[in-house]
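Removed: one protein chain of the complex. Kept in place: all other protein chains.
Per-chain residue numbering starts at 1, and chain names A and B are given in the order in which the chains are listed.
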Amino acid sequence: MAASAMPARRRATGLMRSLFGSPLNLAVTTGFALLLWATLPFIVRWAILDAALLPAVPETCRAARGACWSFIIAKHSQILFGIYPYDERWRPMIVCLLLLGLLIHSVRPSAWRPSLAVWWLGALAASWLLLAGGMFGLLEVTADKWGGLPVTLLLTVVAIGFGFPTGVLLALARRSGLPVIRLLATLFIEVTRALPLLSILFIASIMLPLLVPEAFLPDKFMRALIALFLFASAYMAEVIRGGLQALPRGQEEAADALGLQYWQKQRLIILPQAVALVIPALTNTVIVMIKNTSLVLVVGLFDLISSGKAALADPAWSSPSVEVYLFITAIYFALCFGFSRFADSLERRAKGPAT
Amino acid sequence: MTRARRNFLYQALVLLLSFAAVALVGVTAAANLESRGIDLSVEFLGDRAGFALSETWLPYSPDDSNLWALLVGVGNTLMITLLVAVLATAMGAGLGILRISDNPLSGGFARAWVEFSRNTPPILLLLFLYSLLGQVLPVDRAVSLGTGIHLSLRGLAVPALDLGGHGPFLLLALLGGFAGLCFLGRAASCRQRQTGIRPPWQAIGAGVLIALLTGWLLGPGPGVQLELPVANGPDFSGGFILTPEFFTLIVGLSVYTSGFIAEIVRTGLQSITLGQWEAAVAVGLSRSQTLRLVIIPQMLRVIIPPMTSQYVNIVKNSTLVIVIGYADFMVTAGTMINKTSRAVEGTLIIIAVYLIINLALAAVMNHLNRSMEKA
Partner (left out) sequence: MTVAATITPVAEQPAITMTGVTKNYGSFQALRGVDLEVARGERIVICGPSGSGKSTLIRCINQLEHHEGGRIVVNGTEVGPDLKQIETIRRQVGMVFQSFNLFPHLSILENCILGPVWVKKLPRAEAESKAMALLERVKITDQAHKRPGQLSGGQQQRVAIARALCMEPGIMLFDEPTSALDPEMVKEVLDVMLELAGDGMTMLVVTHEMGFARQAADRVIFMDQGRIIEQAPPQNFFANPQHERARLFLSQIL
C-alpha cells in the first residue's frame, strides 16, 4: 500500500540508490552487468535468433545453428501426452485440467466439507473413464499407452487423495495416549521419512511380488502408486502433527468440557483448525509430490520426463535433449509455481475480511 | 467400561491386527520363496560379487565379496553427500545473504535461484546438466579452463597431488596439528577467563605449523609434486579425473540444494532482531565479537534443525544418480539383489543402511544443537 502511494519519482530514486548507492551495491551491480553482457548475447542468439522454428521438420533443425524448437513444436503432443492416440488428445487434456482444478479447489478451508471426498472420487473416476475409454462411445485406450502430464497428475492426485486421510490418522495415532498405537505410528512415519523415495519404489517393486499371492499382485502402475501413497501419508502425517501441536490445549479442553466424544472432537474442533494452520506446508507437500512423481521414470512408468526421453529416441531427429528438458522444466515450473502462488493468494483473500 | 479397559482393548486389537498382517505376509513370503527355491541367509555376503561398478573411490574389483561391494556403495553415497553438503552450504549461505540485500539485481538473482530449486524436480536438473555437458562439449578434444584444468567428454581433469607415499604421514601430522590448535584455543580461553586477557597461543601455534609445512614443501627432500594432466584429444593422462557423471551429480545436487539452504539461512538471519545488534553495541562489543558471541550462536540455533533435514535430503537425492549411471549405494544394492536374487535380505540391508545414515546425521546435529544451547 505504501509503495503505490509513493510518487513514481521517489520510487525511481530508491531503485537507483539500491543499485548504485553504496560501493558494495555498485560492485554487485557492475558484476551482474558484466555477467549479463557476457552471457546474454550468446543465449539470445542460441534461443531466438539462430533457432529453428517452422516448418517443424528435421531439416529445419539441421540447417539452423541455434535451438531446435521445431522438435518441440512437432513433438509436444508426444511429450505431454505420451503415445496416446493423436485424435483423442482432448481426453488427457481435460483430465489434466480436471485434476489441477481439483488440487487448487481443495487447498481452501472453505471447501473442507464431507462433500469434498465425493468430489475427489468423482474426479478420479472421471479421469480414469476419460483416459481408458471403452464406454460412452469413447475409443478404448489401454493403460500402456497413457503417458506424460496426465500420468504425473494422476499419480499426484491419487497419492495425495489417499495419503491425506491416512496422514491424519497417523498423526492422531502418533499423538495418542495409547503406547502401542503411538509406537507403531511413530515407527512407520520415521522409517518412511528416513528412506529415499527411490528405495521405497524399488522395495515396492521387488518385494510385493514376494509378499503378495500371485492373484493379488498389483501391476507396475499400482506398485508405484502404493509407494507414492505410503510416502505421501508419512510426510503429511508430520505436517498435520505440527498443526495439532500448534493448536492451544484449551480448544481440546473446551470440547471435552462440553461432553464431545473423541472422534466428534477431532472432526468438529481439532482437525479443522489444525489443518487450517498448516495450509502453507500442505501446499508445499503437494508441490513436493508433483516433483516426486518424476521418479517413476526409474521404475519404467511413463510420466512427463520419460515421455520426453521417449520422444528424443526418434531417429529422424538430432536428439535435442537440452531443448526438451528446458521445455519440461518450464512445464513443471509453471505447474508448481502457479499452484503455490494461487494457494497463497487464496489464503490471503480468506484471511482478509475476517480482521 | 473404564477408560483403562477401553484403552487396553484398543491396543490389544491393534496388536492382534498387526500380528495377523505380519503373519499373513510372512506365510505368503515363505511360500513364495520356497516355491522358487530361495532360502534366507547372510552367507551370500561373503560370495564373490561378480559385477562391476562404474567408479569408486575405495578400491574395488568384481572379485571382491558382496559385502565389500555394498560397503563401497555406501562409501560412494557418503562421499557424494559430503561434497554436496559442503558445496551447497557454502553456496547457500552466500545466496541467503544475497537474498536479503537491497540491491534488486542480486536479490532478484537469489530469489530466482531459490524458486528454481523449489519448482524443479532434481532428477530433471541432473538429466538436463548431463545432456548439456554432452551437447556443449566437443567430441574430439578437451577444453582448457586454466593451467592444469581440462574439461572434456571424459570428465574434468584437475592437478593431482603426488605425495610420494607420505600421504598418511602428512594426514596424521595435519590432524595432530589441528588437534593441537584446538587444545591451545581451549587453554587460551581458560586463561582468559582467569585473567581477562587472551594469550596469543593459538596464533603462535598456527604460525609454527604453517612455517613447518612450508619448509617441508619447499625445502630439500621429496616434498610434494603437482601432477598436471595432459590432454590427448578427449582423453587425459595424469592428473585427477572426475567423471562427467560424478561432476554432474555434484554440481547439479549442489545447485539444487543450495536454493533450499539459502532460504534457511535467510530465515536465520532475519530471525535475529535489530535489537540484538543494538544491545551488543550498547554493551561495547566490537562488530566481530558481536557476530561471534551473540548473532551467530542464536542464528545457528534457529538454523540447525532445518539444515539437518536438508542434509538428509541430500542423502536421499543422491539416489537419483541412477538415471545418469553412477554407482551409489542404491544402485550397488540393486545390482547385487539382481545378481544374487536375495530380495528380502537385500531390502532389509537397504532399509538398515539408510536408517543408520539418517540416525547418525540426526545424532550429530542433535549434539551440535545441544552444544549451542549450552553456549
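What we mean here is this: a residue touches a chain if its C-beta (ideal position, glycine included) is under 8 Å from a C-beta of that chain, and two chains touch if they have at least 3 such contacts.
Quick caveat, the model's predicted, so the values are computed rather than measured.
Within the full complex, the chain left out of the display is in contact with A, B.
Check A:Val191, A:Leu260 or A:Val299 against the missing chain and you find that the one touching it is A:Leu260.
Touch with the chain that is not drawn comes from one residue among B:Ala4, B:Val139, B:Ile197 or B:Ala282, which is B:Ala4.
Residues of subunit B in contact with the chain left out of this view: 1-4, 6. Panel shows subunit A; residues 109, 248, 250-251, 253-261, 264, 268-269, 272-273, 276, 354-355 of it touch the chain omitted from the view.
To be clear about the criterion, only the chains that are shown with their structure count from here on.
Inter-chain centre distance (subunit A to subunit B, centres taken as mean C-alpha positions): 27 Å.
Of all residues in subunit B, only 7, 10-11, 14-15, 18, 25, 28-29, 32-33, 101-106, 109, 115-116, 118-125, 127-128, 131-132, 134-135, 312, 315-320, 322-323, 330, 334, 337, 343-344, 347, 350-351, 354-355, 358-359 touch subunit A in the complex they form.
Across the complex, subunit A meets subunit B through its residues 15, 18-19, 24-25, 28-29, 32, 177-181, 184, 191, 194-199, 202-203, 206-207, 209-213, 287, 291-292, 294-295, 297-298, 305, 309, 321-322, 325-326, 328-329, 332-333, 335-337, 340.
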